[in-house]
Structures are given as structure tokens and as C-alpha cells.
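One protein chain omitted, others in place.
Letters are used for the chains, namely A, B and C, taken in the order the chains are written, and counting of residues starts over at 1 for each.
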Amino acid sequence: MKKRAFFVSAVLAGGAVFTAVSLAQQQLPTHLKELLELGMHPGHAFIDEGREMFHKPGPNGKSCATCHGQDGKKLEGAYAKMPRYYKDIDRVADIDTRILACMTKYMGYNAKDKKFKKKFNKWSGPYRVPLATYVASLSNGMKINVQLDDPQEKKLYEYGKKLWYMRVGARDFSCGICHTVLAGKRIRLQGLPDPVKNKLYTHWPAYRFGSDRMWTMEDRVRSCWKAYLLYVKQWHQKKDWVKKPPPYSDWVIALELYMKKAANGATVEVPGLLR
Amino acid sequence: MITRRDLFKVAGVGAVALTVAPGMVRESFGAPKKISIDDALKEHLGTGLSGLKESNLIHIKAPTIAESGANVPVQVSANIPVDQVEALYIFADANFNPWVATVEFTPMNGEVFFATRIKLAKTSPVRAVVKMKDGSLLAASKEVKVTVGGCG
Amino acid sequence: MARIGRAIVRVPRRISKGQVFKVQMVITHPMETGFRKDKKTGKVIPAHYITKVEFLFNGKKVTTLHTGAGVSKNPYFAVKMKATESGTLTIKYEDNKGGKWSKEVKINVS
Partner (left out) sequence: MKKVFLAGAMVGLGLLVACQPAAQQAEAPKKAEKKKLSKTEKFRIALSNQDKYQKACSNPTQLVPEGIDIETFKKDMLATVKFPEGGVVGKNIARGEKLFGDPKKGGKSRRGNCYACHCGDPKIIACGNIGPSLRGYGKRGIDPKDTYIRIYNSWAQNPCSVMPRLGYHGVLKPEEIADIVAYMHDPNSPLNK
């Protein structure tokens, strides 16, 4: 019901913006704005796919809906509090990690099965991205509220803060260089946002039209590391490159926790649309 | 009109199928033959660039600068009663195959409107051509600059 | 891949009689041009794209789109239409590899 109302308002708002926008020429890309004006993007298809996956039983006959309720009733608002500490897996988990843990622990998927792991990690795979998008969309309209109640959460948060400012790699980058110091400037024509100050965690997972893919924050953080040109011995020897931290590792989750904690109070709007 | 397009499609798919066969005609594939905008117009409309009439009744909405050529939003609308219009064509000059889409209208549409996202190989004009029931062709175009996005 | 051909359609919830409204849809589809090479294997990825999208309202043709590989991946289409009665909007679409799908949406005119 709520969703339908949203459709209508989106259409109406779309029309209003359409007439109001002037045709003034700008030197900055108007690309994103015009894409947003279309009102609908492929990210919405991922919610649909995730919903189907959510109700599909795993190898032992249980589906996500078995525990979390039809249409994810019990998961409403869960995403707004993530990443957080989970007792059953004894670690702080972001949404990707949590989904993996649920599927292997409770739904009968085999964590050691390489085929499953590959399918799960894959961008275009049927599990991780659609499910994360769907579960995140269940918190739409709610306020992000990450609390550091558990000592593990606190520790990871502090580590995330340290990682944010840590300059390393062949380009002497840190997250903070681009997203704190240079925020507001442009890298090529791309404006650099400040996710910490401006509470930008709200629209992840997001569809990125530059790569035509749905990205979760896990993907985003990991591919940021790619730009660091991290190396073990010599950066120009390809075998020594370390492109990304391993998936679901504490390095990634620490940064996610740091950014999402900073976004407390902002409203979740999934799926986002970005370059 | 349809048979023509179908023919072309078959030819295109055939070419791809051939190149997939290992080692064969790789050279010809290395540089796929670009169809010029003039030829593309002739193929779909039967007339080249000279046969088009610029019209301010047609509005194209597209970004001036696109950060990614893979996803350029294009909205076309026209201040022409829909029952006078037969079809709307969208072309992107610099693409290998400049023809992007054709929309056939009926009075049920109410308005001449079409929006989509298209691929642009490089900076080039995006053209919209409206084919009227009386056979005349009205056109409008907008230049979209495609740049390298992000860190490059 | 099961996901190819999945479509979502949006129409306004309530439509007054004779009102012109927008029908938007997104189809999950790779839209391969046939010019792109697989980065890992170096092989050309065969063309695979939506060729035709038909909009039928209560069985009557509203619009037909003919599309080529120039449309972006996971294509978005929007057209306008008007309806004088409630009914079903059927959208049929097919690709160059013989894939055929259809999607139905209820239109409520009040």
C-alpha cells in the first residue's frame, strides 16, 4: 500500500520537476539529475528479485521468510541498525556478512562449497546483492540508528576511524583524503562527497549507472581500496598487487560501521542511484 | 519498413555468429564497420540527413555532459497531436549502428512522449525524428558530450 | 540466468477518465551489442538485446517499440497513454535470442 502511494507521488513529483527545470547550460554534468528525473531505475528490479529470493527455500527447506516472517515483517528497520554485533556468529556483521551467515548457518547452504561461495560473492549472482537490496528496502523511511553497545562494536568503530585517515599504498591515499579533505572538489567531473559529514549512507545499496550494476557498501568500500594501489613488495609487479581487502573482512566492516554511525539520524532511501 | 529492419537484423546477427567461430574473419571484426548516420537514416526512413526538417515542436531532453556513455537518459516529447504521428525514431550519430529505437504511436497514447536510457560511444548529437502520417519528417537534435568519469 | 527478462512496471495508482499518464518499465537484460569482448577470455560476447516491446491495453495496441543494442543495459522505457476504462495493460517483449516474456498490469480508472 505504502509502495503504491510512493509510485503516484513519484510520478507527480517527476512531472513537477520536469516543468520547473530550466534548460540553462552548465559545465558540470547534469547526468545524474536527468537520470533521477526518469523516476525509476534498474535498482528497483533488484528489490523485486530479492523479494522472490527471500521466499525461496534453501537446501534444508527453510527460506529467509521462515524466520523473518512473510515479506520480511520482522526485518523492518533491521538495516537501519546495521552493522552491529550478532551473538550467534560472535562478530560485528554488515548486511552482506549477515546474509551469508544466515544462508550457511540456517538455510543449509554449505559455506565450504566453492561454487556457492562464488555465486554468492558475484555481483550478478542471485543471492547477496538482491537480498541485501530487498532487506535494506524494508527499512525505507526509517532513521539510521547505529549504537555502539557492544565492546566489539566500539573497537571496530575506533579501528574504522583509524582506517579512514590511514594513508597507505602507492598513491598515498586515505579515505579521508578524497572524502574529507577534498570533499566538494571534483575528481575529473565527479564531485567528491563527504559521507561522514553529510550522512550519505542512506542510499546504499545503490545502482551505479557507470558500471550498470547494483553495489552494496561492501562492494563500494572494497573497490575504493583498489584505487590505493596497495602493494606487498613492488607496486609495478602485478603479482604483488593487493587490490581489495577480502570480502566480509573486518577492514571493510570497520569502515562501514564508521560511516554508518556518522549517518545516524538520516533516513534510509534504498535503492539509490549514483554514477 | 519492418522487413527492411528485419533484414538488417539478420545480417547483423549473422556477422556476429561468423566472428564467434574461432579464428575466422577476425580482422573484419577487429574494426566493425561503422554505419554512418546518413546510411542509418536512409535505411530506416528512406532519406538521408538532407530530407529532415528541423522543427522546434520536438523537444529532446538529455544531459549536456554525460559522465558515462553507457547510460544517457533521453526524453523526447513533441507538441504535435498524436494522431498525426506515425512513429518516432531515435539516432545517436557516433554509434556503430546509429539507430537506437523506433516507437510506433497510436491515438491511444494521448501524447507523443518517449523516454529511455541509451548508449553513446562518444560525444555526438542525439537525434529524434518524427515521421508524420503525411510522410514528412520532423527532426531535432541535441549534442551530448561524453567524458571520462570518476578517477578515469 | 533466470533474471534476464524480469520486468517491473509502474503506473499511477488512480487514473481519472481520459487522463494521459506515464507507463514506466525497467527490464533486466544485458543488452549486449556484440562488439564487446570478454576481458578475461578475450572472446567476443555475442549480441543479446531486446528487439521489440509491445504495449496492449485490453488487447488493443497502444505502442510498439523496436529497439536495438543502442539502448542501455537493464533498459528503461517510458511512454504515455490514456485510458477511458479500467482494464489490463499487457506488455509483451522479446529479444534477438528468441526470449519472449510478458507482464500484466491492472489499470484502475475512476
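One rule holds in what follows: a residue touches a chain if its C-beta (ideal position, glycine included) is under 8 Å from a C-beta of that chain, and two chains touch if they have at least 3 such contacts.
This is a predicted model, so every value here is computed, not measured.
Taking every chain of the complex into account, the chain not shown here touches A, B. Of A:T104, A:S139 or A:S174, it is A:S174 that touches the chain left out of the display. Annotation: of A:P42, A:G160 or A:P245, A:P245 touches the absent chain (contact as defined above). In the full complex, chain B touches the hidden chain at residues 65, 67, 145, 147-149, 151-152. Panel shows chain A; residues 27, 91, 152, 155-156, 159, 165-174, 176-177, 180-182, 185-189, 229-236, 242, 244-246, 249-251 of it touch the chain omitted from the view.
Definition applied: only the chains that are shown with their structure count from here on.
Rounded to a whole number, the gap between the C-alpha centres of chain B and chain C is 17 angstrom.
Our note on geometry: chain A versus chain B, Cα centroid distance of 35 Å, whole angstroms. Chain B has residues 70-72, 75, 115, 117 in contact with two or more other chains.
Looking at chain C, one finds that residues 22, 24, 72-73, 76, 78 touch two or more other chains.
Only residues 25-35, 37-38, 187-190, 209-210, 212, 227, 275 of chain A touch chain B when the two sit together in their complex.
Of all the residues in chain C, the ones that touch chain B in their complex are 20, 22, 24, 31, 33-35, 43-44, 46-47, 51, 57, 60-73, 75-82, 96. On the side of chain B, the complex with chain A involves touching residues 61-68, 70-73, 75, 115, 117, 147-152.
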